Structures are given as C-alpha cells and as structure tokens.
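Every protein chain of the complex appears in place save one, which is left out.
Right, chain A next:
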Amino acid sequence: MEDEYGYMEEEEEWDREGLLDPQWEKQQKKTFTAWCNSHLRKTGPQNQIENIEEDFRNGLKLMLLLEVISGEHLPKPDRGKMRFHKIANVNKALDFIASKGVKLVSIGAEEIVDGNTKMTLGMIWTIILRFAIQDITVEELTAKEGLLLWCQRKTAPYKNVNVQNFHLSWKDGLAFCALIHRHRPELLDYYKLSRENPLENLNTAFDIAEKHLDIPRMLDPEDMVNSAKPDERSVMAYVSSYYHAFSGAQQAETAANRICKVLKVNQENERLMEEYERLASDLLEWIRRTRPWLENRTTDNTLPGTQRRLEEFRDYRRKQKPPKLEDKAKLENSFNTLQTRLRLSNRPAYLPTEGKMVSDIANAWKGLETAEKGFEEWLLSELQRLERLDHLAQKFRHKCEIHEEWAAGKEDMLQSGDFKRCRLNELKAMKKKHEAFESDLAAHQDRVEQIAAIAQELNSLDYHDVATVNARCQKICDQWDVLGQLTTKRRDGLEEAERILERIDHLHLEFAKRAAPFNNWMDGAKEDLLDMFIVHTTEEVQGLIDAHEQFKATLGEAEGEYQTIVGLVTEVQRLGQQFGITPPDNPYTTLHAQVTCYSLLVNLPFLVVFIFPLTSFYPHFSTVEKIVQESMIFENRYTQYTMETLRVGWEQLLTAIARNMNEVENQILTRDSKGISEAQMTEFKASFNHFDKNRTKRLEPKEFKACLVSLGYKIRDDPQGEADFQRIMSIVDPNRCGYVTFDAFLDFMTRETTDTDTADQVMQSFKILAGDKPFITAQILRQELPPDQAEYCIQRMAPYTGRDAIPGALDYMSFSTALYGESDL
C-alpha cells in the first residue's frame, strides 16, 4: 500500500496471493526467471530454467540455485522421481532458507511440487529478498530501505531523476541510465537522453547492462511503459543486481586501493630504512676518515705552518662539517619518522643493523666532537707557543743587534797602544775614560746575560732555528770574554804607563829643578871662561889660577851634577825603552841636556822640552739605548672561547629546529593516523602542558603520574599501584631516559583506538578481489591493481597449495602476513 505520492511503506509480506495483480504476476515470472538464470548459468547453461512454475517442481534446480547464491552446500538431493522424493528435495531447500533466519509462513513444499505459481513466485521472492537484498547496508539503512537509499545517493546528481520507490520512479528508464552513467560514464551519453523516450531509455540501459555489466535482462521495457505501476518486486530484483554489480566493483576498488596503500607504505618504509642505512654508513665513514686528521698532533714547528693548519681547521668547521651536521639531523629525523610510521601501522620497531644503531652514531659523533675540541685546544696552544717563541726570537735578535752595535770597534779600541805615546795628563784622561768604559762594560754584563738567558729559553722551548741563535749567542759570549780580557789588559797597561809616566815626570821635574841652576852656573862659567882676561901681575895670574882651581874643584861637583842630570835623562829614555813608551817631552823646561866638548869643560846638553799642548778630547759617546718595553703578556687572539660557545650553540640550535619540525610533522602524522580530531589533540596537549610545570616539554615521572590520575586512572598509593605505574613507565619510557615525551603520552592514551591487525585487513582486501576465494590469480591482480603493484604481488606471491587450488592460483594469505614480516605457525 502506498499513498498518492508513491512514498515507501513497510515491507510487504509475500503472502498477498489474493492481491497479486495478474500483470505483476506476468512481470514477476519474467523477471524472476531471468534473475534465477543469472545465478544458475554459473553452474552451466544446462541448469538454467525456462518455465519458473515448472522447472522448480522437483526441487533440484531450487537446491542448486540456493547453493550458487549462498556459496554453501545443501544436503544431497534425492535422485528419485517419485513425488515424495520431490517433496523431500523442496523441503531441503525450504529448510535451508529457514536456517538463514527467514520465517516461511504458509509455504509448503507440496504447493511448490504441484507447481503453484503464486507460491513459487512468493518463494523465489523470499529467496531474492533474503540473499540479494537483506544484507545490503547503506549508511544506517538495510535491505529494501538501504537499497532505496543507495539508488537515491547514486542518482542524486541527475536532476531529472527522483527515486522514491521501486515502481513509478523507474518507468521512464532514466533512473537505470543514471545508475549506469554514475558508475561507468563511458558506457552511455546520459545528457542526450530525455524522459520523452522511456522505451529507448529502458532498452539502452538494459542492453548496456547485459553487454557490459553482465546483468541479463530481467524487465520488459514494454511492460514497464505500459503498466500503470510496474511490479515492485521485479524492479527491486533487477535493481539489486545493479547494486551488487556496482558496489561489488566499488568494494573491489576499495580493496585494491587499500592493498596499494599498504604496499606503498611498505615500499616507503623500506626506502626509509635503506636511506637510513646508507646515510648512517656514509656518516660513520666520514667520521672514521676525519678523526685521525683531528687527532694528528704533528706540525713543522713553525708559525706559518701551524697557522696553515688552523686555516685548514677553520675550513673544516665552516665548509665540511655543516653539511655533515645536516646529515646527522636528517638521520635522526629519518629514524624518528620511520619509527612513528611503523608504530602507527602497528608494525614492530625498526632495528638498524649492528654498528648503525642510534647509539653507535651518537657515540661516533661524540668521539668526533671530542677530537675536534682537543684538536682546537692543542692547535691554539701550539700557536701560542710558537708566537711566543717567535716573539722571543725577535727579542733575541734585537738585543743581539744592539749589543753587536755597541761592541763594534771596542776590541780595536781596547787594543790600541795610544797610551804609550801620550803625556801624563793625556794618560790620566785615558785612564778616566777607561774607567768609564769599565763601568759601561759592567753595565753591559747584564745585557749579555739576558741574551744568553733568552737563547737558553729558546732552546728549552724547542725553537725551530736554535742553531742560528746558539751560534750568534756563542759569538757574542766569546767576544764578551775577549773584551773582558782586553779591558783588564788595557787597564794594566794604563796603570803601568801611568806609573812610568809619573816617574818620568818626576825625573823631568828633577831635571828641571837642577838643569836651570846648572845651566845658569854653566852659562856663568862659560861666560867667565870665555871672557878675555888681561893679566898684568902674577898675583892676578895666581888669582886667576886660584879661581880656576876653585872652579875646577867645583867641576867635580858639577860633573856629578851633570852626571845626575844626564842620568835623569838617560833614566827617562831607559824607562821609555823598557816599557815601550814614548817619553813625552819635559813640560817643565825647555832645556835639554846636550854634550859639550870638555875643552869648555862642560858640555851640558840642553834639554829642550817642547811642550805640546795636549789637547785631549773625549769622544763623546752618546749611547741611546733603545729600550723596548716588550710586553710579556701574550694576547690570545686565537682563543675565542666565547666564539666557540656561540658556534656550538648555533649548531645545537639548528639541530634543535630541524628536530622540532620533525616532531611536529610526526605529531600530525600520528594524529591523522589515529583519527584524533584537532579538538581532541588540543585537549591532550592542554593536559600534558598543565603538568609540565617547568616547560621542558617533558613530564617527570611524578608529573606524569599526577596527569594520569587527573584523567581518571586509578593508580593507588600502595605497592600495587607503584608496580602498575612502573609498568606504565616501562612502556612510555622504554629507554629509561627518566621522562615522558608528549608523543609517548599521546601514544599511551590512545593505544586502544589503534589496535588494528593490519595484515588481516590486507588479507581481507585480497579476498574481496579474489571473489571470496582463498587464492587469487595473476589475471585478477593485473585487472584490479596498477601494473607495477600487480607485478610486485605476482612476483612475490607463493603458489596456493590448498585442495581447491586451480592452476596459477597464488597464496595471498601468506603474502599478506609476509608483507609485515609475519607468519602463522
């Protein structure tokens, strides 16, 4: 019954024999026959029926039909031709139907065996309803309503189609066409159709369905158009075939998609694993190569050579290391992403090969950084040392230069015999000069000692050119010794010369003291002697002879005096000769002793003393000492430990940023995979943050515990509760880091929702493609999957060896579990 709008009512029970419209009966006969044959033909064309009220009468084909559509086996039919055999067979069929939960009211095997059309049709309808329509589920509706909803959903885009029921809505054929076009648009040109041509529309739809969808014709277009209201059951039977064809295809598509997705995930995971292994190998290899270089502590002991090594190190830090740091971050992120993906698809965690574990990489990297730091420290201290050495060597050379300049010509000066040819006052001046020199020398002692000390230090610090240094130092020291000796010698010489000259001076003075009066006497005597005396008397002669005798008496004395004076001169000469000194002239007198002939009785030498004014001069030495205050404080231009801290800090920041981004990506991945909404995610984050008091993005165990309790977990305050909590901690913190990250927290909170058994899902998908069989063929795989995935499966699937195997059967079950590295034992 329906109202004037043709809206749906509740399912009609089949036993409306009284109300069955003859026209409907006609339609139903045609339709149900076709429907039954669409199943029976699968067992062979000979099993099809022609006459629905006749061909089911012995129950055999009825049982066969039920076997085909259910996929199950019925009890063996009785092969006899007697009526009771037939009734028994029909009963077997009816029992089977009843066993499927259908209440068969007033249907009897006898009526069927007798060929009661209405009963037969009713029974067939029951079968159709139960096996083709009952199990349809679309959104929340089932069976007839579900089927109707399916039609409405699928034809919704077609404005000239309005499916409200299973009779009038289908009369103009557009609904059938729309269903076809919706799923297989290439099969007809929908928009050329019009409701003015119902016959054409219906024929088009039925033809296409038969040819391309393997749905035999079940409805008669003439009947559809001519009847005021087509038979609802017939339409439903036929439409249900469309449903199974298309949704079956849909299911297959979904199954194929799932398989592809899983394969893709697998292949992507394999790729990530390979990439991880490769990156790990490369990085470890690079570290292996680089460490010895950083541990090499040899230099050529020169400043430029060592500075070159510093430049090399700088280059390493600036150009070689950053890409490797990136690689390391990439490696970490790759590992985390991989583990997240595995965890989300319920696969076991990834275990890298030996030597490439995360800990191995971390240790190797740490070793590298330690070597790096050690190298830099060593290099800088080497540079310090070498700079200091260089500096010292400079200082050494400078001091040597100054000293050598000062010492130039001193040897010659000291060895000069000038003091042997000078006057006494000159000598005294020289002596004073020498004294001054001696002080100067003493002062320079210090300098020489410093030079020697520096040379010593250069030796002990292993300066590269100690040979030159030592040679120069030796030369200076040797010269110093010589200067010392020469100085002493000169002093001695000067002192001796002084003594002699003083003695000579004394002698000169004596001479002068004596020579003058003597000379006077002599002059007088000479005068007297040279005088012309006129003598008149003997007394005068006697007087003269007496005077002369007197004079002669004094001669002895004068002779003595003369000898003494001459002796003085001789002594001076002798002294000069003895000591190699050129005696100066007598400054006290111009007289000089000279030999006169005795005839005059006296021959007194005249000593002429020339007094040469000695102009002496002291060379004016101004020695300007360049005093170089050299700072002993070595400025450590190269040890920029603050730079070091910055650089390390920068590297850590870059790594942390990359890691952060990776964390966020993985969180999104996690959220999507677990089907957590953004709102829920926010709630989880808020809970976590509330207990993360010090904002470290980690929860300490007691914070985590408080969090769980606040979310309703019953963790008791006793040993049992503690044991429970420790179990939880071993799951959320398996590596015993001592803290719980947000990821681990989220994972734990949502673990129930993702407890899926994905190998089974894949198996299910294959089963759908295989048409519910326990094996699949290469043909189906190539039909349903993209070519490369199909070949992937075909290559890897083992042959199926069950009892019901056909040639070329492939075992998708073991393949599914093997995809996940799983097998059933």
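In this text, a residue touches a chain if its C-beta (ideal position, glycine included) is under 8 Å from a C-beta of that chain, and two chains touch if they have at least 3 such contacts; residues count from 1.
Operating definition for what follows: contacts and distances are computed from a predicted model.
**Q** Write down which listed name, "PDZ domain-containing protein", "Sorting nexin 4", "Regulator of G-protein signaling 9" or "MMS19 nucleotide excision repair protein", is the UniProt protein name of the chain that is not shown.
**A** "PDZ domain-containing protein"
**Q** Who touches the missing chain here, A:T117, A:Q384, A:N470 or A:S687?
**A** A:S687
**Q** What residue numbers in chain A mark contact with the hidden partner chain?
**A** Listed in rising order, the touching residues are 273, 347-353, 683, 685-690, 695, 697, 710-715, 724, 726-728, 730-731, 742, 749, 757, 759, 817-818, 820-825.
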